[in-house]
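For this depiction, one protein chain was excluded, whereas all remaining protein chains were kept in their positions.
And then chain A:
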Amino acid sequence: MRSAWGVFALFIATGAAFLIWMFMPIQASQPAITLTGDPARGAYLARMSGCIACHTNEEKASGILAGGAALESPFGVFAAPNITLSPEHGLGRWSIDDFATAVRQGISPQGRPYYPAFPYQFYSGFSDQDIADLWSVLPRVPVVDAPDPATDIRFPFSIRAGLKPWQRLFGAPVAASPVSGQSADYNRGRFIVEGPAHCAACHTPRNMAGALKTQSWFAGTTLLPGGENAPAIDARSLSANGWTVADLAYALQTGITPQGDVLGGSMAEVILGGTQFLTEEDRRAMAIYLLAEP
């Protein structure tokens, strides 16, 4: 009898621990940001990070950062929301600290976790200055008072409660910090590739839960939204396919491959909306890092 009570108590305790784990706020509190942002630096970082590419629907020409095109995934249809300073539909009522928590931790001002379609895992290394720079860009962007583009997230993924455990289990920041003993170019490239440019978001396969398979970093995937393929971009595969630093840097600028093909698919969006705006040095640094054998 006593052991039955023990089992029951253990059951209750486990349940309670699980509920706490599930519903406890996950955001880490951060000191308030008081820095002044540089809009030019912020706009550059926004290009590098894919903010503009993903939150802008180029085809509909609905406005810069006013909401992106639909992204069809095995979990349903996602679309990046309106992040202009519209008070009703955008970030008009946010503080810079709300913005910092959203970008670096993937949590809304209401404390709700975002879906990993928003690649905050790659932005966690942004400094307070980076956040202030990005924030200072928004007042320069015309406000669009239009609701977010429609999403259609499939059951059971539509239950947001599942996202907290997801963040705890799989939402760890992606490492992009410098490696000692490596060149400045390598480390700059590493910061861009593993951080803001979030190459792994598409070029690393994901498990059933949508989490990145860290063992297969940059191994490529055939399961991109919309049924696209993302080729392997680990150093060995790139070298085996004949890519050089100069070729890669040039492809990130123009989309042109060494064979004279012009890349399409979502890589075209990455290049047209992102990497074409980077400096030669940054594109070269990305190529140097990608082609460096681990």
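Note that contacts are C-beta pairs under 8 Å (C-beta built on N, C-alpha and C of every residue); 3 or more make two chains touch, one makes a residue touch a chain; residues count from 1.
Operating definition for what follows: contacts and distances are computed from a predicted model.
Enquirer: Name the omitted chain as UniProt records it, choosing among "Purine-binding chemotaxis protein CheW", "Oligopeptide transport system permease protein", "Cytochrome c556" or "Transketolase".
Expert: "Cytochrome c556"
Enquirer: Out of A:Val77, A:Ala235, A:Leu263 or A:Ala292, which is the one that touches the chain we can't see?
Expert: Per the contact definition at the top, the residue touching the missing chain is A:Leu263.
Enquirer: Using the definition of touch stated at the top, determine which of A:Ala235, A:Leu272 or A:Ala292 touches the missing chain.
Expert: Going through A:Ala235, A:Leu272 or A:Ala292 one by one, A:Leu272 is the residue touching the chain not shown.
Enquirer: Among A:Ile33, A:Ala100, A:Ala117 or A:Val141, which one is in touch with the chain left out?
Expert: A:Val141
Enquirer: For the chain that got dropped from the picture, name the residues of chain A it touches.
Expert: Looking at chain A, the ones touching the missing chain are residues 39-40, 43-44, 46-47, 52, 56, 58, 61, 64, 74, 137, 140-142, 207-208, 222-223, 227-229, 231, 246, 250, 254-256, 258-269, 271-273, 276-277.
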